[in-house]
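For this depiction, one protein chain was excluded, whereas all remaining protein chains were kept in their positions.
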Amino acid sequence: MEELGLLMQGFGVVLEPQNLLLMLVGIALGVLIGVLPGLGGANGIAILLPLTFAMPPVSAIIMLSCIYWGALFGGAITSILFNIPGEPWSVATTFDGYPMAQQGKAAEALTAAFTSSFVGAFVAIVMITFIAPVIAGFALRFGPPEFFAVMFLSFASFIGMSKGPALKTVCAMMLGFLLAAVGMDTVTGQLRMTFGSTEMIRGFDFLVAVIGLFGISEILCSIEDGLRFKGERAKIDAKVVLKVWVSLPKHWWLALRSSFIGCWMGITPAGATPASFMSYGVARRMAKDGASFGKGRIEGVIAPETAAHAAGTSALLPMLTLGVPGSPTAAVLLGGLIMWGLQPGPMLFVEQKDFVWGLIASMYLGNVVGLIVVLVAVPWFAAILRVPFSIIAAIILVVCAIGAFTVSNAEFDITLMLLFGVIGYVLKKLDYPLAPLVLALVLGDRTEEAFRQSLLISQGSLGVFFSNWLVSSIMAMGFALLLWPVVSWVLERISAHRSRTGAVVPREA
Amino acid sequence: MPPAGCSRRSLLIGAGAAALASPALAQKGWEPTRPVQFIVPAGTGGGADQMARVIQGIVSKHKLMRQPMVVVNKAGGAGAEGFLEAKGARGNPHMIVITLSNLFTTPMATGVPFNWQDLTPVAMLALDEFVLWVNAESPWKTAAEFIEAAKRERLKLGGTGSKQEDQIIAVAIGKATGAQLTYVPYRGGGEVAVQLVGKHVDATVNNPIEAVTHWRSGALRPLCVFDSQRLSNTDKMTETMAWSDIPTAKEAGLDVEYLMLRGIFMPAGVQPAQLAYYEGLLERVRETPDWRELMQQGAFNTTGMTGDAFRAWLTKEEARHRTLMQEAGFLA
Partner (left out) sequence: MSAERGLRMSMVEAGTALAFALAGMAAIGDSLRIGTGWGTDGPKSGTFPFWIGLILVAASAGTLVQAVRARTESGLFASWAQLRLVASVLVPTVVYVAAIPSTGIYVASAALVAWFMHRLGGFGWARSAAAGIGVALACFLVFEIWFLVQLPKGPLETALGY
């Protein structure tokens, strides 16, 4: 096989001591960036980019892509410890990761998160190595109708299983959609709901809202019971890592399914954030006792983390083969490629074989090195919870404020963040579910945009969403998931009816 | 104490390429004393963003400036966010803005209170070309054939953003020939090119740099360039064609011309010495081989201007955009 030979050659390049060192530097920096909300991988890469011009392109891309891996790993840390997602794709990790930390199982949650991140990324890399060209072609089939169908599927897999009261769930979700619509309507170029304010033109950034709704509100909620954090008496030692690892193999099917969802969402350029939501939703659907999700289930950490990393990794493929970045971080990497005189796109795999296979080899090693680095650090991360509340709460507030500011360099966003914090506090106490709000906020405008682009293309005909087998089957899956609660309810009624009338339904234990 | 700050920064960064004093800076007069913010009123990955990041790279690679340059994307409201920020930073010499056509179109289309005269024009770096692309598997070999087809049945033309340059061209083509084009807006130029490769739209007016890789791989076909003269680059990009082999729109019987400004501005109210510094800096950027390579790759029109000539050009272009936007019905 030609791929294997080229890959081995790539490993030869990556294993040079200098490159290994750059890899470590990149990972460490990436983890730091992932931990600090607002500071995205794009920052780190943009700042190091100038430094890398002195290196050969392969070394440079190794260091830069390792920042990317590090940031992917790091995003989970604050989600689990403080309910503050460092990156958009870590939001779903908070749902079960933070309750685990509150129960004193922070180290377990971190270990599970890191390990499943690694698994997700690894599956995606193997896929990139062997079937890259096939997949790149598949991505081309995605126009606006297909994109809308994928978004619809993400919503469908998540809706209908909210724990909150129905009316409140609707309220929360609609508020999310409204917030997402503020600012410029990309299809007509018209300003919506800005009410003449220049600060509103920007719209509401997802991260600013999430830092407030999740992070700040959590601090407010937790001080009601006294000035301390729950979960401070966590058992923390290196053995926890091994213990969690022993328990992980039994989740192999979950991990595989989540990896598949992630890879698929990464290639169809939907990205890591919807992938993590969808994977969480599906895991909860498939579980026998779905209701216990959100209260600290390890599966609720494994599913989104695996999918997010599989998506984050496979999103690099459309970037390399088509020149379309899947995320802002990838966009900055793209700028770097151009600066080195490498034109991303279909010709890259033909003309720059050394570079491409060096990069792919570095993905393998970068993730292994990354996993070791973050696992070694698990006890230290978990120990942060032992710092007295009066110190850590203030530092969290400061970091949140900085994070909100850096999203778009706007002081107004800090005020917004605080406002969202108070809103989140009230909503949480009133039992409004926040997850639908966040989901609508993060996917709302892209979904609307894809819907309207599709209608432009079809000149107003809704038939466009069933115009070929690909879009039809995704839509059908979406409807099936959406209607599943109804169907299962009907089935239950029927079987209940039967058992009442005496018909014996054989059941497996 | 800037010197102390510098040495600490270089220690922390490691190699410190961004911060070391350089001999290339023999020039007297004003110099930045803080990191310079380079505002991009567009999203990451687009043409303006790419150019800004290349400039950032060139400045630090060739040590053209003692202070680092930091690229900041402010894309909100079709760039209005970035422009308003620069407008509000009156007298701040540590900020520069790269512009695209949204310098004119955004205020006109949205009514955001902003005009290019709220900024200090520094230099025109280049003009970006527009090319009419179709999928290589489509039956249309010339612009005339494409227009004929669009007269018979409605065709879809993909572009970046709404009520901006791509849509202006689409409307202008329709006006000039009676072709029926449905404009489909996307978020970025790279995405538009891929949508054309996947045949989700029938044509695009991508900038050369956004579509070149797909042309070379044989997926796209250029029909004409919306300039008064052919592109200058004669290197063969495919087996048979170079940029210079693409006919102009006029040769193809299509009377539409459009070029897009890639220029640099500063906030209003800066001192002449500060303006002169950035003019000199950009002049040196333009002399580097890296810049020439970018120009080559993207088949840019390398016209450069500063000072009064640039101002006169801007005044003329603004009037032209007002007419174009009015004809298209895009004025707010």
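Letters A and B mark the chains in the order given here, with residues in each chain numbered from 1 onward.
We adopt the following convention: a residue touches a chain if its C-beta (ideal position, glycine included) is under 8 Å from a C-beta of that chain, and two chains touch if they have at least 3 such contacts.
Quick caveat: nothing in here was measured; it's all calculated off a predicted structure.
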Thinking of the whole complex, not just what is shown, which of A:9, A:103, A:292 or A:415 touches the missing chain?
A:415
Residue in contact with the excluded chain [from A:170, A:242, A:291 or A:491]
A:170
Subunit A residues that touch the omitted chain in the full complex
32, 36, 39, 43-44, 47, 167-168, 170-171, 174-175, 177-178, 181, 185, 187-188, 190, 192-193, 195, 216, 219-220, 223-224, 226-227, 388-391, 393-395, 397-398, 401-402, 405-406, 409, 411, 414-415, 418, 422, 425-427, 429-430, 432, 448, 451-452, 455-456, 459-460
Spell out the interface residues on subunit B facing the chain that's missing from view.
1-2, 5, 8-9, 12-13, 33-35, 37, 68, 70, 182
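The rule is short, and it goes like this: only the chains that are shown with their structure count from here on.
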Distance between subunit A and subunit B based on Cα centroids, please, to the nearest Å.
32
Footprint of subunit A on subunit B - complex, ascending
13-15, 17-18, 43-45, 49-50, 53-54, 56-57, 60-61, 68, 70-72, 74, 76-78, 80-81, 84-85, 109-113, 154, 156, 161-164, 182-188, 190-191, 193-195, 197-198, 200-201, 212-214, 216-217, 219, 290, 293-294, 297, 330
So in the complex, the part of subunit A that touches subunit B is made up of which residues?
42, 46, 49-51, 53-54, 139-144, 183-191, 198, 201-203, 318, 322-325, 328, 331-332, 334-335, 338-339, 341, 343-348, 408-409, 453, 456-457, 459
